[in-house]
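Removed: one protein chain of the complex. Kept in place: all other protein chains.
The first chain written gets the first letter, and so on, giving A, B and C; residue counts start at 1 in each chain.
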Amino acid sequence: MTTVAVKPATMAQALGRALRDAMAEDPTVHVMGEDVGTLGGVFRITDGLAKEFGEERCTDTPLAEAGILGAAVGMAMYGLRPVVEMQFDAFAYPAFEQLISHVSRMRNRTRGAMPLPITIRVPYGGGIGGVEHHSDSSEAYYVATPGLHVVTPATVEDAYGLLRASIASDDPVVFLEPKRLYWSKSEWNPDTPAAVPGIGKALVRRAGTSATLITYGPSLPVCLEAAEAAREEGWDLEVVDLRSLVPFDEDTVVASVRRTGRAVVVHEANGFGGPGAEIAARITERCFHHLEAPVLRVTGFDIPYPPPMLEKHHLPGVDRILDTVARLQWEN
Amino acid sequence: MTTVAVKPATMAQALGRALRDAMAEDPTVHVMGEDVGTLGGVFRITDGLAKEFGEERCTDTPLAEAGILGAAVGMAMYGLRPVVEMQFDAFAYPAFEQLISHVSRMRNRTRGAMPLPITIRVPYGGGIGGVEHHSDSSEAYYVATPGLHVVTPATVEDAYGLLRASIASDDPVVFLEPKRLYWSKSEWNPDTPAAVPGIGKALVRRAGTSATLITYGPSLPVCLEAAEAAREEGWDLEVVDLRSLVPFDEDTVVASVRRTGRAVVVHEANGFGGPGAEIAARITERCFHHLEAPVLRVTGFDIPYPPPMLEKHHLPGVDRILDTVARLQWEN
Amino acid sequence: MTVQELPGAGASYRPTPPPSWRPRTEAAPLLPDAEPYRVLGTPAADKLDPELMRRCYAELVRGRRYNAQATALTRQGRLAVYPSTVGQEACEIAAALVLAEQDWLFPSYRDTLAAVARGLDPVQALTLLRGDWHTGYDPREHRIAPLSTPLATQLPHAVGLAHAARLRGDDVVALAMVGDGGTSEGDFHEALNFAAVWQAPVVFLVQNNGFAISVPLAKQTAAPTLAHKGVGYGMPGRLVDGNDVAAVHEVLAEAVHRARTGGGPTLVEAITYRMDAHTNADDATRYRDDDEVAAWKEHDPVELLERELTARGILDEAGIEAAKDAAETMAAALRERMNADPVLDPMDLFAHVYAEQTGRLREQAAMLRAELDAEAQG
Partner (left out) sequence: MTVQELPGAGASYRPTPPPSWRPRTEAAPLLPDAEPYRVLGTPAADKLDPELMRRCYAELVRGRRYNAQATALTRQGRLAVYPSTVGQEACEIAAALVLAEQDWLFPSYRDTLAAVARGLDPVQALTLLRGDWHTGYDPREHRIAPLSTPLATQLPHAVGLAHAARLRGDDVVALAMVGDGGTSEGDFHEALNFAAVWQAPVVFLVQNNGFAISVPLAKQTAAPTLAHKGVGYGMPGRLVDGNDVAAVHEVLAEAVHRARTGGGPTLVEAITYRMDAHTNADDATRYRDDDEVAAWKEHDPVELLERELTARGILDEAGIEAAKDAAETMAAALRERMNADPVLDPMDLFAHVYAEQTGRLREQAAMLRAELDAEAQG
């Protein structure tokens, strides 16, 4: 066990703590990426790891994402459990071929002989005033790739628990970290972390009866705020936090929508071909006769991520969510 | 005008003819890629172009897809109209960063000053017995990327017309060529080609009243066959060929589904997060009260593309389509 | 038949493959110098062009002031972020000055100064970094490609553009800038290879400032120098003292001339140092010592030139003052203009995604329009 006394309070700290605890427990866990060592990462998630575990277990790599992920594949082939950091969402794209053509398929193509327990941490999403290429919500690419798990926490507790679960998973996991929640805080006590939720379980964050908001990652706080605001309009909204996009916990979502009869999917990623499309299509397949209105989506527009000065217009906000809830055919 | 006397009859030939005609008409059109010159491409689509227009206009590049697309970006910046060939679907992945971070956004990030009229030809899909990495249906990645057009022909005529339209487009176009239709034939006369359909128009390939099959590319012939077979079951199926995934011709699709009240989306790509999800979600949004049943999907399974010996079980076939049509709640 | 009877047997025996891929043997001339090339403080300085050097000096002083002003603007919240080139001004200025009107510059994300020195309005150059739209200028008008945030991705662009210009018979050279870290990316490799195979008129300028954010060069490469990378592409590699503006200008000028006259691409490594942190948001004390920074202060590009020119009587006190005044004027204007809030139209979100708006975008635009109207009304 580690003896670090700092009490994590932000999501960033919880993530760092998860890495540290995983490394302490399992000597095969290796952290690697650009600036993860001496600097502790540009978001300081890996701060202190190189010092505690040595540069060989927390390694500053050359600046080459395909090389990083490709080397991680080789390390995993030899039995290590690499945790790779991609510095920002858009800077994971150079590693795409390694991800799609190898990471996602190696277990399959070796008929189970060579699983790749690699965790790929990708800070994603906007709302932090990042300039171009620093605010992409790239989950659609990962979600459409069989063989990958795609996980994203929305709370400090989940950040710890889901990252531990991801590192422990024998499958590759794309672990999407909502940048703008890095500094969100919680009373969470790192020394008695909550039981690690497995990958693939959604959670009803707020119970409600009028309609269900289905969301994940950076949009969860927005949805919870919208749900509070909706009370004024007389709507009692349920909010489901997916936590994992793959596997997608259909049962929790379907049960909620069958109860409420209405649903809105909320995410930052572009709407067209985004994860919300799958969620909406699937809900409709399974809840058709329970639906009072079509499943609607509140998403980023179908545009390249806009400049910081305009991003507030792009991101799903409380008003846009409420406007959309209002379109759920309440008069029918 | 070209004086080549061969009469195109297959889709492969129509594509080659489209390239030749575009090059003859517009000296800024340049074809480039691996083996496109001397060899004429592994599918022989570019056969004869290097001879007719010189190696400078039909260029064998070094073997590096990011370099190819990146160089094409620079050429387009200087006013050329590059047509890039990616040798197979999965071999376009190395070019992903260039595609997402530059090709799709350059017009946007320069506020219209520097559009990139690049056509990226990608042979895609299975059914030809190709070994691993040669049969991917990768359209989900392109569809989820704003700024790209995504086009795919299903007939010989469209192959010519859509490729001409794509090359003429001032936007980047990912032009997906259904490999297994390369050798499909038509009576089409290359010397009097049909009017070039613009990008973004779907077509009702078969009129029907019971339900609508919505499809594109390699699955169109399968859907037409299924529609014929369905007559035995008493169903008169309408078949819509999307031809362009982005822009998505909602109006044609919505009009059809409002008429028939039922819809099935058919494609080879994996279902989860695939283009069918967007299509189904959107139809539901716009046709909710016209629908007798949820929009269903017949797609590739959510698995890495399987080996040739098993691919027939993976690909949407007539029986699976009919089984799905049967689940459209006809008893209600 | 024994081995001895084989045609051409012996030490040099080899069947005769077509010359197209016979291994070439002129390797040695490609090897870069082992020591960075220098002019200032060496006998080579005797041949300095006073006019050019006075211009360089004025630009260096202005560049230094520009860097200071831009960093100040981050503190005032007027820039979202600024990657400074304090210490690297010689490279930035030389890159800008060496190009002819019709040539193209491909800057990395750090190189706003090169763009400004090329004549771009600094407010336009800083558009991206203030949180406004990405490219605040028409790249074709200025022949300056958009700043490239994804590292090294601009290099194949430069190759393609230079190649296209040559195909069209135009006299255009492309100069592409990249950092030491960026040389590790696959796009660096692919770009240099394409350039050499196509003999494209491109010059690659690597600013080796010792770090990629926190990662020192020793963790980035084991090459003798980055200039040695040219060998593997069959292109000359030149090593130059990146704080010596006369040397950088000379080496780049040679490379540009070579490219212009059909001699193909060149890789130039300029050894320099980033005196400031990676950006205003970075804490450089985490990964380097003050001593190291102090040592480099002794090798400051502005001072190096000022000393040389003063010693040689090319520059006098008046000249120094004039340069400083001009820099102050630029800075004051920049400060003032950057203090005005840029006015962005939210509806522009939907412009320029495609040549023609798609139906889906029109619908989304209508939705935003309605929201904005509602907001305006109440």
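Just so we're on the same page, contacts are C-beta pairs under 8 Å (C-beta built on N, C-alpha and C of every residue); 3 or more make two chains touch, one makes a residue touch a chain.
Here the structure is a predicted model, which is why all the values come from computation and not from measurement.
Considering the intact complex, the chain excluded from display touches A, B, C. Contact with the chain that does not appear here is found for just one residue of B:Leu39, B:Ala207 or B:Ala326, B:Leu39.
Only one residue in the set C:Met53, C:Leu128, C:Leu151 or C:Ala196 touches the chain that does not appear here, and it is C:Ala196. Among A:Gly37, A:Gly147 or A:Gly161, only A:Gly147 touches the chain left out of the display. Contact residues of chain B toward the unshown chain are 34-35, 37-40, 42, 60-67, 90-91, 93-94, 129-134, 272, 301-304, 306-310, 313-314, 319-320, 323.
Even with one chain removed from view, chain A keeps its contact list with that chain: residues 30, 56, 61-62, 64, 66-67, 69-80, 82, 94, 97-98, 101-102, 105-115, 146-147, 149, 169-171, 200, 246-248, 250-251. Considering the complete assembly, chain C touches the hidden chain via residues 1-4, 6-7, 9-18, 20-21, 23-28, 30-32, 34-36, 38, 40-42, 45, 184-190, 193, 196-197, 199, 208, 210, 216-225, 228-235, 239, 241, 264, 271, 273, 292, 295-296, 298-299, 307-308, 311.
Throughout what follows, only the chains that are shown with their structure count from here on.
When chain centres are defined as mean Cα coordinates, C lies farthest from chain A.
A count of contacting C-beta pairs for B-C and for A-C identifies B-C as the more extensively joined pair.
Chain B has its Cα centroid 31 Å from the Cα centroid of chain A.
Taking each chain's centre as the mean of its C-alpha atoms, chain B lies 39 Å from chain C.
With centres defined as mean CA coordinates, chain C is found 36 Å away from chain A. Among the residues of chain C, those in touch with two or more other chains are 133-134, 149-150, 186-187, 348, 353, 358, 360. The set of chain A residues that touch two or more partner chains comprises 66, 90, 93-94, 132-133, 272, 302-304.
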